[in-house]
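All protein chains but one are shown at their positions in the complex.
Showing subunit A:
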Amino acid sequence: MEPDVSIETGAMIRVAVLPIGHIPASLLRDYTSMLLRHHTIALSAVSSFYTEHQKSPFANQPWDSGFLRFSFVIGGCTSSPWEDFQSNRKIHSVIGICHCPSSPDLDSVTDQFNSACKGYTSALVKRCFAFCPSDSQLEDGSKKEGNLILFPPADRQTQEFHLNTMVQDIAASLLMEFEKWVLKAESTGTILKTPLDSQASLSSEEVIKAKKRRLGRAQKTIGDYCLLAGSPVDANAHYSTALELARLTGDYFWYAGALEGSVCALLLDRMGHIDPSLIDEVKYRYNSVILHYRKSSIQDNTQRVSPLSFELEATLKLARFLCRRDLAKDVVELLTNAADGARSLIDASDRLVLFVEIARLYGAIGYHRKAAFFSRQVAQMYLQQENRLNAISAMQVLAMTTKAYRIQSRATASEELLNDDVGSISANSGKVHHHSVVSLFECQWSTLQMVVLREILLSAVRAGDPLAAWSAASRLLRSYYPLITPAGQNGLANALANSAGRLPSGTRCADPALPFVRLYSFPLLPSQADIVKRNPAREDWWVGSVSSGPFIYTPFSKGESDDSAKRELIWVVGEPVQVLVELANPCGFDLRVDSIYLSVHSENFDAFPISVNLPPNSSKVITLSGIPTSVGQVTIPGCTVHCFGVITEHLFKDVENLLLGAAQGLVLSDPFRSCGSMKLRNVSVPKISVVPQLPLLVPHINGGDGSIILYEGEIHHVWIGLSNAGTVPVEQAHISFSGKNQDSVISVAHEMLKAFLPLKPGAQVMLPITLKAWQLNMSDPDTLSGRNGLGSTGQHFKDGNSPSLVIHYSGPITNSEDSTSDGNIPPGRRLVVPLPICVFQGLSFVKARLLSMEIPAHVTENNPIPTFGESDSSEDVAGSEIKMDKLVKINPFRGSWGLRFLELELSNPTDVVFEINVSVQIENSLSGDNLVSDQDAAEFCYPKTRIDRDYSARVLIPLEHFKLPVLDESFLLRDSSADGVSWSGSFSEKNAKAELNASIEKLISRIKVRWQSGRNSSGELNIKDAIQKALQTSVMDVLLPDPLTFGFRLVKGHAEVSDNVETLNSKNSVLANEITPMEVMVRNNTKELIKMSLNVTCRDVAGENCVEGSDATVLWSGVLSGIKMEVPPLQEARHSFSLYFLVPGEYTLVAAAVIEDANNILRARAKTNSPDEPIFCRGPPFHVRVVGTA
């Protein structure tokens, strides 16, 4: 079988082209390509070289429209045994090609050529073309006669013209030779033999038959020559005769041959005018040709030589003729039949040719998968012979199938994609390519794909092409690792390594192997270097700009518009950046990635390679870094990986597609999930722009990076140093705070920073900051109220509770002309310095409660009721007390009825000693002095309370000065509402509550508990909540006065008596057995008149009423009970009486009153429910000390 047969093959003059002498391959290719261009020579061009020696047998030669066709066989071939049967199989001419500079001796060239020609007995015309002869050779050659033709050195065009002329000359010579041959054959006849005949035993009958046949065969052969001579009409005439004769003699083989020739003649005759009827005619005739060839092969079935190849060739010829999309069905049928015939072919090379042709034809009608199938069959045939050349052929054939099996190497795929784009419009319709969709997912016909890739690998290894082997192995490993056993994976890894060993180092391959690389994230710039876009229109340029970080939400942009759908990253020239990528090695061997770095095509980025080891079935997130080198955009399509000795580029997009396919079940497996990596949301590569250098502030907290340990409430000063580590000065800077516990920063030296601007590169500024440690567990008031003091144990490290110092700063605005165009302003930066405060629990508050103290007052001459209105008598009292003794705060004569103490119980769970200093600020408009009551439960006279570690102590705070002067409606309204009694007051409940709270607040704010520990730490205890809690319930009692205040005093008129008493150092004591005039004073604290009935009782130490009864020890004059009084608002009323004590000792005077016609205020104060209930007021007890002898 011959390759590349078509119907027209019958009309082609076969010319052997032989290289003579040594010719460099490239030159030979050059010369032959020049020659090959002249495969068709018009008869009109030939005519000038043609001389008619005798009458031409080609009577109907179309001199003006006909052609001679050449088929050049480069390198020559052996003569075919069938050349008598088909004359076009003969080599009719030999052309030698010689490159003169490499073969100087023209004589030897001629000799070589002549000896080469000896092999071609059928050759009628022989020429040797010698190119590029030197001058001497030209001279030498011009003398010589013969076949050597010298082509003088000239430009290509001239040479081609020269060559064209020579070929025309050859054509003319051949034409004349053909005429001679035909004339000879017509006159004398010729013996024509085929391998079919040679075996036939010549019986007598056979001989006669053969004679008859000979005539027909001669006619057929003459027809062949007519075809070669370009005269289809003559050929047709001879073929008709031959057909007739062959039919008569039953010579089916030659009949088919003649028929084939007649079709060829028909086609040549109708050159260029192919219409459906012609196609039908050709189809019909060729089917008959095939039929007759088959008949002949059946007939000669016994013979060793089968004409089957002619049948197949005829099939292929017809298929090639019909090879169009719309006739695909016919072609498929023909080719399927041809493929069936392959099994009967004995010669392996015939089968090879057949399959090659079938594959080509399928490819031509667009059946790529069919073509691939037969190509693979061809490759397998090549692979059956284990030598290098066959392996190379196999590899090349297989490489052609990769597109159909969708396992293309990326290098060829990208080329073809380009071609597809160009030719997509002209692409044949009907055939729907899902390439774009399907190519995303490579594992569809995985079995086939793996088989083909393995075969490519095998052939490449055998052919000694390490790069192709590497590429095939990498494709196999990357796409089909789930289908390959660990041992197979290891084998592939070895194949990769072996191939790489034969490759020069630094070889690049378009097909990535392992690992799988996907984008993990673009890490946020460190908070020190965060970039903020500048809003040039505003003074505070950082407002309204979103952080450059990859997070849509950042705490810093809280409350601002978060509609930044397109993420954008800003990198700074010269500052290293990092990108996180995840690598996966789903295979069963240790993978060593020699180097991996970001692959950036924009050429303004220096990537730093790193090397990674990946254990089997593992994934790893690694950080790839680099430095942007110039301003502009940066795109990162993937990573460049140097693994298994070859450099490949791994695109993120591929892996994304793979993962997408895995999600849809189209791809075998997700390499990352199989490695145990978490499913990751798709990270898209953001738009990255590089901006010019920016200043860079580096913070430094004085005293080291360790956290500042503070006790709750401690006040501390910190120095923060800011140095500019960039190359651009800082021109603007602004400090703000963020995070929790912002109020713990008391002051920052804003002006100091401003004063240092612009901060030159390398310069440093120190900023003082005053901090006050916050309370721990502020959200849990129960803990603070002290019921469970253990609740607030433990240390709180800096767990996000610390506030952060946020400094927005920026460099200079580059140029004035740049600033006009918006967006060219270099961005500013934000420095976030978390203040590393670690707050320890300091003094803890255990309990706060109100204690009341009832110390009865002594009855004296002084007015016992302080008048709040005009002159502050209490102040007088206080003043006298201060004169007397600074530390004694309780006036024993006034008593302390109604005096309350706030007792704070503090515990010290820490390791240090605390000293507590409680101060109460007294609200006093007149003096305004702060009465510092340093009191302690244990040591009265020490100003500070010392609490040792693990101890607790109580601090008392007197609250006596908090009483309000007037019992007002407003307070009672609150009171009543608190009690739930509906009250038609003018105040809204809300207002009232707020006012109450305000008054409590005021009360509390006057109490300050300061502490000091050691020499350095001091602070304040936040006890507001605790006190408030303690006061909440009894605030009424603390704040509100009773409606009536009672008091007793000795009447002044008794002075002479008291003079004696004073010698006893008790001017306020009363003598026994003496009439003692006294007054009971009642003060109305309300704004309304109060009517009442007053009673005065006197009790002795035992509490017995000593005024009434049979054994009364006290005699009295005046009225002591049922005294009706009316006290005007805010006024006092007095009632005088006298007592006569019979027995010296301690007596207690108590005044009590029943208020008549009480109004609602009073009722509310007394917390009575029914209006009929009498309101009873009782004053504090007053002591009377009666001295004397019984």
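We adopt the following convention: contacts are C-beta pairs under 8 Å (C-beta built on N, C-alpha and C of every residue); 3 or more make two chains touch, one makes a residue touch a chain; residues count from 1.
What we mean here is this: contacts and distances are computed from a predicted model.
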{"item": "Protein name, per the UniProt record, of whichever chain is missing from view (\"Small ribosomal subunit protein mS29\", \"Ubiquitin-conjugating enzyme E2 G2\", \"Exosome complex component RRP43\" or \"Trafficking protein particle complex subunit 2\")", "value": "\"Trafficking protein particle complex subunit 2\""}
{"item": "Contact residue for the chain not shown (choose from A:158, A:385, A:447 or A:747)", "value": "A:447"}
{"item": "Given A:332, A:651 or A:749, the one touching the chain that is not displayed", "value": "A:332"}
{"item": "Residue of A:129, A:151 or A:362 touching the missing chain in the full complex", "value": "A:362"}
{"item": "Of A:370, A:954, A:1049 or A:1183, the one touching the omitted chain in the full complex", "value": "A:370"}
{"item": "Residues of subunit A in contact with the chain not shown", "value": "328-329, 332, 336, 339-340, 343, 362, 366-370, 372-374, 376, 405, 430-432, 434, 437-438, 441, 444-445, 447-448, 451, 664-666"}
